[in-house]
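Pasting a structure here, questions to come.
Left out: one protein chain. Kept in place: all the others.
For reference, chains read A and B in written order, and residue numbers begin at 1 within each chain.
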Amino acid sequence: MSSLNLTLKVWRQAGPNAAGSIETYQAKDIPTEASFLEMLDIVNERLITKGSEPIHFDHDCREGICGACSLTINGIPHGPEGGITTCQLHMRKFSNGDTIWIEPFRAKAFPVIKDLVVDRSAFDRIIESGGYISVRTGSAPDAHAILVPKEAADAAFEAAACIGCGACVAACKNASAMLFVSAKASHLNHLPQGQPEKHQRVLAMVKTMDNEGFGNCTNQYECEAVCPKEISADNIAKLNRDYALAKAHDALV
Amino acid sequence: MNLDSKIPAGPLDQKWTKHKMDSKLINPANKKKFNIIVVGSGLAGGSAAATLSELGYKVKCFCYQDSPRRAHSIAAQGGINAAKNYQNDGDSVHRLFYDTIKGGDFRSREGNVHRLAEVSLNIIDQCVAQGVPFAREYGGLLDNRSFGGAQVKRTFYARGQTGQQLLIGCYQALAKEIHAGGVQMFPRTEMLDLVVADGHAKGIIVRDLVTGEITAHAADAVILATGGYGNAFYLSTNAMGCNVMAAFRAHKRGALFANPCYTQIHPTCIPVSGDYQSKLTLMSESLRNDGRIWVPKSQETAEKIRKGQLRARDVGEEDRDYYLERKYPSFGNLCPRDIASRSAKEVCDDGLGVAPTGKGVFLDFEKAIADQGEQAISAKYGNLFQMYEKISGDNPYQTPMQIYPAVHYTMGGLWVDYDLMSNVPGLHVLGEANFSDHGANRLGASALMQGLADGYFVIPATIANYLATQKPGAVTTSHPEFKRCLGEVNDRVNSLLQIRGKRSVDSFHRELGLQLWDNCGMSRTPESLNAALQRIPKIRDEFWANVNVTGTGGELNMELEKAGRVADFLEFGELLCHDALQRAESCGGHFRADHQFTEDDPEVKDGRTQPGEAKRHDDEFSYVSAWEYTGVGKAPTLHKEQLVFEDVTPSIRSYK
Partner (left out) sequence: MNVLSRTLCSFWGSSIGKKTIVALTGIVLLLFLPGHLIGNLLVFLGPDAINEYGVFLHEAGHGALVWVARIVLLTCFVVHIVATVQLTRQNRASRTPYAFDATVQASRSSRLMIWSGLTILLFVIYHLLHFTVRVANDFDGPAYQTTLEGHPAQNVYKMIIDGFSWAPATFFYIIAITCLCSHLSHGVASVFQTLGFRSRKASTAIKIFGNLYALVIWIGFLSIPIAIFVFGYGR
């Protein structure tokens, strides 16, 4: 097992209202088999032994599905590999002597809580505003009562694979949440079950997105490039189309 | 203590219908006067909170994650069972019931399991209506696969992300109710204690993880849906935050903890590679549908592979031992989880392991790729292969995967009756946090089913039986018990912060985990369990003397959060060992090396089973062990609920 000596430049911020700054840490003898978060665990363990406060970062499942980890590694959310979350990034992808910049996901709509931990509750509020199908428990017809063409089911699945991590916002030059919102809307809008509330859903979700202070999409696709689930920007095109239709429907029908 | 399961009388297939008919109702106008606390927002908690709110109750839902959508149900990969029989392959509610009872090694209640199988039908309907994108066939119908040892195709799935898709459906339902005002959501909030006022569970004490503020919440009933305790072992497939605190706090306040020794070890995880390791990653069990598990026949060959002198592909067919196919010809690589796990341990203990640590076996797709083509295999498992390659650096198309068992799911949990209410009136427990449906071993694709059954369909019907006996809002946070509990919780938090010792919280957790894994893991003996029972109190004492919890209580402090959880694991670990020691038999996820079949047993001689298989003692142990808390470091008191089998006859669980 080989190991690495690294220099970390980490954003430290004591609290939501504190000023933050970049601190430098030496991370010595990091096993190449460790994941990026395990590397931080090792650094933290050493900080605690010295009596210092460990670096706070969000994490939970550590298998790339919960979407809790929210680190930007050398300016790229979830690091340079693409198609994975930070917890799936392994240290074998780095070289001895590397300097690694670690910052929180940055956007006005994602205020920092502490160090690398940010508040992504804006995403929850977007879903609450309309990102669902209104079906009361117990009122559903038999699952086979509605046939869903495989193509639609697959398209819905591709969009539904979004884990809500917020990397798209963090990578976007405008901190736009369009990839997230469009994925969530497309998931339901692709399905026959999602049709009755389609217009209302699109309008409500976009309105909340705008009110939460996210920026506007300028079609640069940084979001698509960093998305750990490789959600397609086709969803954004679909949302744009659906939004225009919903507005037209609103005004004319 | 008399443990009444309250299983309704009557024929098995009519118990649930009859029970619903006999249950009390609360009229719609009164429902809004009742407040219900739901702790946990996974499949069980989220679905319960959403459905109770739809019914008109006022719900407060708490989760430690930053969003309810991140609960660890999200990580379930394989699928969800339902007895729809859409494949016309002979499935039925009764067959799902029987498979689940048998899979659980005849240690679960017939009534609960049958209800689970009945309700499974409604779950799929509900999820499809919510927009869960299950896999479909070209005709637009739902696709099914066979999973985790089932001989019928009854598993509904959404590629390798079924848990995530179901949880999103459930989270969306919850979001809808939050928007409607019926649910008040408290993310990043951890339950630190249960408040039992005048004998009834009437509230909880929580800590706001962002501000550190500790507050009390009162309600007419409390629902815990806080998941399992697999993280007691430190390394498991659970999320880092999964913990036993809520359930254990309830246990300390009087709730009985049932069958803690039933811990499921999942056979297909990526092996441990070093001390720094924080968790073990599960590779979906569906891989066993096409992958073949083997180790070399000789120790010398295994040694060479471990040292990197020989590659797996260079080992000839004649030198490989496909041990599951050899031992269980009809089920082969698809035998139940406990059997697959234990077999892996056995071959590794025999020096045949292939991972550098000696703890790993091969899961090989060579034949499947040869038979079906790389494209077909990639279509089925592409994302899993990719995930494996990212973690291990090996390409499973070219070299077999290495796997080893890891702690995955815990069947034990708080004792509940048929209404899912614990022995503490008002305290209801759902999902993995209760003990009720899986017996000694859970079948694949059944956890999602149980979580959603409990939350969507069972608790909304049964909670009225309790609430109807209560005056809404009778107990508020001004009750003296709330004040007392708040004081206790504050004291505990402060004492953790004041130790300022030398060791990190994780170092204690790791030490405890190693004890439990070595002594109360896949194979247990009275000696190993006694050794653990000796050792754990010492670790606990050192923890309270020498842990270093940095930071303060008035801020986001993840060390403090971990410390509280590990402190409970350090007490819970003992309970686990006590239960394992008491249960002098082997069943499901509990294997006692001193209770296995040998050559001398008549069952082995007549070919019904073989040496080394788990040996149950139905005459002595056909009961639920429900433990009562008696104090830190004191042996808990055992209560027994006899299991009654009216429909099935417990038999040797043979998968030959």
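In this section, a residue touches a chain if its C-beta (ideal position, glycine included) is under 8 Å from a C-beta of that chain, and two chains touch if they have at least 3 such contacts.
The model shown is predicted, which means the values in this text are computed figures rather than measured ones.
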item: Missing chain: touched chains present in the view; value: A
item: Residue in contact with the excluded chain [from A:109, A:163 or A:188]; value: A:109
item: Contact set of chain A toward the excluded chain (per top definition); value: 9, 11, 22, 72, 74-76, 101, 103, 106-109, 171, 173-176, 178, 206-207, 209-210, 213-222, 225-226, 232-234, 236-244, 247, 250-252
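Basically, only the chains that are shown with their structure count from here on.
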item: Centre-of-Cα separation between chain B and chain A, whole angstrom; value: 27
item: Touching residues (chain side chain A, partner chain B) in the complex; value: 1, 14-15, 31, 33-35, 37-38, 41-42, 44-45, 48-49, 51-54, 56, 58-68, 81, 83-84, 88, 90, 92, 113-114, 117, 119-121, 123-124, 127-144, 146-150, 153-154, 156-157, 160-161, 163-164, 187-188, 191, 193-194
item: Chain B residues touching chain A - in the complex, by the definition given at the top; value: 47, 50-51, 54, 65-70, 72, 74-75, 84, 86, 122, 124-131, 133-142, 158-159, 161, 163-165, 168, 171-173, 175-176, 178-179, 185, 187, 210, 237, 239-241, 273-274, 276-279, 281-282, 386-387, 390-391, 393, 456-457, 460, 502-504, 506-507, 548, 550-551, 555-556, 558-559
